[in-house]
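Only one protein chain is missing; all other protein chains are in place.
After this line comes subunit A, so read on.
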């Protein structure tokens, strides 16, 4: 969605309405305490934020808790966002992923997860993503680019990102040495980066 707006911004519009602000613009306003901008930013990013949390945490009630914490943290720490280090979307989703993973790694969840790992012999994160694809441009691109990865690259990246596993956990699930998993994650992301044309 940010892409569409960027192009809109550069094209003068007939009706003289101001162009939609990007997430970066909104976050800069939020940093100055602008509550109306926060409301618009909420509408912008809440779907991605909640979707990612739900994906990693699974449990609906816990996902809602983490979601509220994350959105409030976006508000509270917007002053620390540095546009020189990446986009607002990346900043928010990185924060989101960190909090979602913190939640599933917390001591309370530990026992659950052991059972979960034991049951996980046939995880297919790629297929699960495919099921959710509803034809939106960004999702189709992600899906297409994931198809360019080797199986091990794809599984290493997706088990870490969507299941919140650490790389030693991924190594144990895939029966690979630690060093191999580290390099598969890096190689896989580099291939995705090149396929999606991400510049950071």
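Please note the rule applied: a contact is a pair of C-beta atoms (placed from the backbone, for glycine too) under 8 Å apart; a residue touches a chain by one contact, two chains touch by 3 or more; residues count from 1.
Keep in mind that, in the parts below, contacts and distances are computed from a predicted model.
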{"item": "\"ABC transporter domain-containing protein\", \"Regulator of SigK\", \"2Fe-2S iron-sulfur cluster binding domain-containing protein\" or \"Thiamine pyrophosphate-dependent enzyme\" - which is the UniProt name of the missing chain", "value": "\"Regulator of SigK\""}
{"item": "Hidden partner chain, residues of subunit A it touches", "value": "31, 33, 35, 38-39, 42, 46-52, 54-55, 64, 67-68, 71-72, 75-80, 85-87, 89-90, 93-94, 96-98, 101-102, 105-107, 129, 132-133, 136, 138-139, 141-143, 157-158, 160-162, 164-168, 170, 179, 181-190, 192-193, 196, 198-200"}
